[in-house]
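Please read through the structure below; I'll follow up with questions.
A single protein chain has been omitted from the complex, and every remaining protein chain is retained in its original position.
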Amino acid sequence: MPALEIAHLTYTYPTGTRPSLQDLSLRVEKGELLAVIGENNSGKSTLCYAIAGVIPHFFHGQFNGSMLVGKVNTADQTISALAEHVGLVMQIPGNQLSGVRFTVFEEIAFGLENLGMNRQVIHARTTAALALTGLSAFAERSPYQLSGGQQQKVALAAVLAVSPSLLVLDEPTTFLDPQGARQVFDILLELKRQGKTIILAEQRLEWIAEFADRVIVLQNGEIMLCDTPEEVLRHPQIKRMGLDWLPYTKAAAMAKEEGLWAKDRPLSSTFSATVAGLQNG
Amino acid sequence: MQIRLENIIFRYSAGVPVLNDISLDIKKGERVALIGHNGSGKTTLAKHLNGLLRPAAGTIRIDGRKTDTESVARLSGIVALLFQNPDDMIAKRRVWDEVAFGPKNLAYPEGRIKILVAESLALFELLPLQDCNPYDLGYSERKRVALASIIAMDTPILVLDEPTAGMDPREIVLLTGALEKLREDYKTVIIISHDMDFIAELVPRVICLAGGKKRFDGLVRQAFQDQSLLAVCGLLQPQIVRLSTYFRQTEPALTPVEFLENWQRRAK
Amino acid sequence: MPQPEKQSGNATLFIAGKSWLHRLHPFNKLLYILLTGVIIYAGPKGWPVEVFLITLNGIMALTGGVFTAAWRLLWRSLLPLTLFMITIHGFLHADNRIILFSFGRLHFYQEGFVFAINVLLQLNAVLTASLLFVFCTHPADLISAISQAGWPPSLAYLLSSPLLLLPLMHTRIRTIQAAQRSRGLDSEGNFFKRFLALFPLVTPLVLGALVEMEQRSIALEIRGFNAPGPTTSWRTIADSTGQQAARWTMFFLIILLIIGRIFR
Partner (left out) sequence: MARPEILKSKFSSVTLALIAFAIVLNMATGQLVSLLKLPIFLDSIGTILVGILAGPIAGGLTGLLTNLLWGLISSPVAAAFAPVAMVIGVIAGLCARYGLFKTCWLAIISGLIITVFNAIVAVPIRLYMFGGITGSGADFITAYTLALGKDLFGSVVITVFTSNLLDKVATALLAWSIVKALPERTANRLSRVKSATT
């Protein structure tokens, strides 16, 4: 059974004049890391919200099609009930803090409290989430006094503690500095290694090129491309979709024009593939 | 206009200095990047340029004139400052009014305001949105509105704090175009950014701050070669620089074009 | 993006400690304030009661290790009040008859003075009782007590979230001020001009926060805040039969005093 199955999803916001997602169908297997890319307003956040049930339950609007997380149909559940199945991490770190818990430990335990877990489970899972995100030393600090990067790790830990089958991240690194972004990616990589299913909307394509299993490109709420990161990121049409080649790919393309890159060798989008391409040119 | 900072020291109340003995010179029409990780003092330094913060010691001169007695209101006609979060700036119900807010405060004549606003809106492809409520737009569109409203102030010096955060490639192209226009107009532009690929392609000179101290001031090429400097500042090498370093090119490349030129030169 | 500046700890007056006052169930401390208020305003009148209560509160503050802090806050908040109260009533109270002393044609009267002292004693009694609560109760303990008592979680949210957000709001106001001043906003000039300057300062504050609020409420929902079914409370508040008995006693005393007041 797939971790996520979307069929013919079309959605329009209450104030929208045109659909933000159009006839979108997608299947994500267990343990897969799927990256969602596309220009701003292409529907990335809307898709993330839809998977977490925020759409249609919070934003209302016109929702057609079906969305299955495992066996659960998101349309039949409340957002809070879906929390057990889908974890959502959003863009701005500080805005995700609950506002009811005074320490990092209690902030991370908040979701488990709401789900009525017993105390042993809360302690064990929260401690584990703290350790995984490298926040153990901050357990008794106020989450409101942490840096943006640390707050984003708190948000991630809070989601992990609940242990949902599906993890959705909506551009989690946009407002982090390079160090903070790298730490968040390191955690995601560890989760992928542990076999978590992850859906990641992201602008930092360099990381996607390196670690995603599959990439979809959205434009005007439609899936334009769906393929491996290599294929998507070197796609000749990607500029038309409001995206751009990575500098690695641009260098490879120029090398190819100059005859420094083997004719049958596809363009690269990672450091190692570019180096290999140039060396064997 | 020329900017000269001499031995600037700044601290909040009794704490350790946030800026520690910073001196620098920026020429008229220059484009400079200010880099360093969060808390390194970049934004604090920027706020000194238009008088929002006053140094505990040291002097700031713009075109040779000391600014320590000038009001923020007067300096705002000389140095415009883009804040990181557009939502800290946007106060009007219409995009057009928002962009006109600065020029109106500076008491520019009506006709000039109209031209400036129209030009700035055009730079960021906002003309079709000029009658919208800015808060009905998306985050990156609001960011463009904020950028336009800073450029419309037509000041000789602009300081842009994280102008690319949240923008997609197409919007970054608009920003690049706007920077070109500013260069043609001979404006001094200081960019604070974490986006190393953006800086590598567009800014020749960087100033690195770490712990309130100036760690480097020079060509972007040299800064990106210095691994220990990048580590201190919490920065990563841009992609092309990484390739160039890997292949031990004597003159490190910043753009794909440069990289290929270096490659071919060595092949010959 | 909104990077919170480093803040100096807690927004409230709470002082960390391990005394018996700190360990006391928050509701006991709250009921004690209520009881004091009812005694003062509905119970037996007269300065001996007030002085007794103030002394008692003082002793409790001493044993709770918050006496100095309480003293300082009382001083700070009551000094201007005391000065205004004694002067204004001493010189101007409508019932003034008996002159205590005079400065030329200005007379200071006994009735106004006694009135002022009485009001101040009453205020002091209630204020000191409140300070015991405020200084010795961590907000998180109050919130937990509220949740454990079965009150709606939304009440806990409304009490805690403002405390946690206030420092961020102060930072944000400073940033907005800086941003608008950089854009040439005139924050000086005549009253009308300064009043108009409020608009570009308050509008981004509110509208920016509305965007934020949307995300904060989504964040609450996706963390299961409105999940059906029972919830657990990680932080627990120590309670005992003795404490519960004390609560009921205070509660019945309050009722008795109010009934007594009505039928007097």
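As written, the chains take the letters A, B and C, and residue 1 is the first residue of each chain.
Quick note on the criterion: a contact is a pair of C-beta atoms (placed from the backbone, for glycine too) under 8 Å apart; a residue touches a chain by one contact, two chains touch by 3 or more.
Note that the structure is predicted; figures quoted are calculated from it, not measured.
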Visible chains in contact with the missing one: A, B, C
Sole residue of C:Phe52, C:Phe84, C:Phe101 or C:Phe252 that reaches the chain not shown, by the stated touch rule: C:Phe84
Among B:Asp25, B:Asp136 or B:Glu180, residue touching the chain not depicted: B:Asp136
Touch with the omitted chain, as defined above, among A:Gly99, A:Pro229 or A:Gly242: A:Gly99
Residue touching the undisplayed chain, where the options are C:Gly43, C:Gly64, C:Pro139 or C:Gly184: C:Pro139
For chain B, the residues touching the chain missing from this view: 92-93, 133-136
Contact footprint on chain A, counting only the chain that is left out: 13-15, 99
Chain C residues touching the omitted chain (full complex): 11-14, 41, 73, 76-85, 87-89, 92-94, 115-116, 118-119, 122-123, 126-127, 130-131, 134, 139, 149-155, 157-159, 161-163, 165-166, 169-170, 173-174, 177, 187, 191, 194-195, 197-199, 201-203, 205-207, 209-214, 216-218, 220-221, 225-226
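Here is the rule we go by: only the chains that are shown with their structure count from here on.
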Pair joined by the larger number of C-beta contacts - A-C, B-C: A-C
Mean-CA-position distance for chain B and chain A (Å): 29
Inter-chain centre distance, chain B versus chain C - centres from mean C-alpha coordinates, in Å: 45
Chain A, residues touching no fewer than two other chains: 147-148, 174-175
Set of chain B residues in contact with two or more other chains: 38, 165-166
Residues of chain A defined as touching chain C within the complex: 49, 52, 54, 57-58, 78-84, 86-88, 90, 92, 94-103, 106, 109-119, 122, 142, 144-145, 147-148, 158, 162, 174-175
Residue numbers on chain B that touch chain A, as the complex places them: 37-39, 136, 138-141, 165-171, 194, 196-197, 234-236, 238-240, 242-243, 246-247, 255-257, 259-260, 263-264
Interfacial residue positions of chain C with respect to chain B in the complex: 1-3, 172, 175-176, 178-186, 188, 199-201, 203-204, 207-208, 210-211
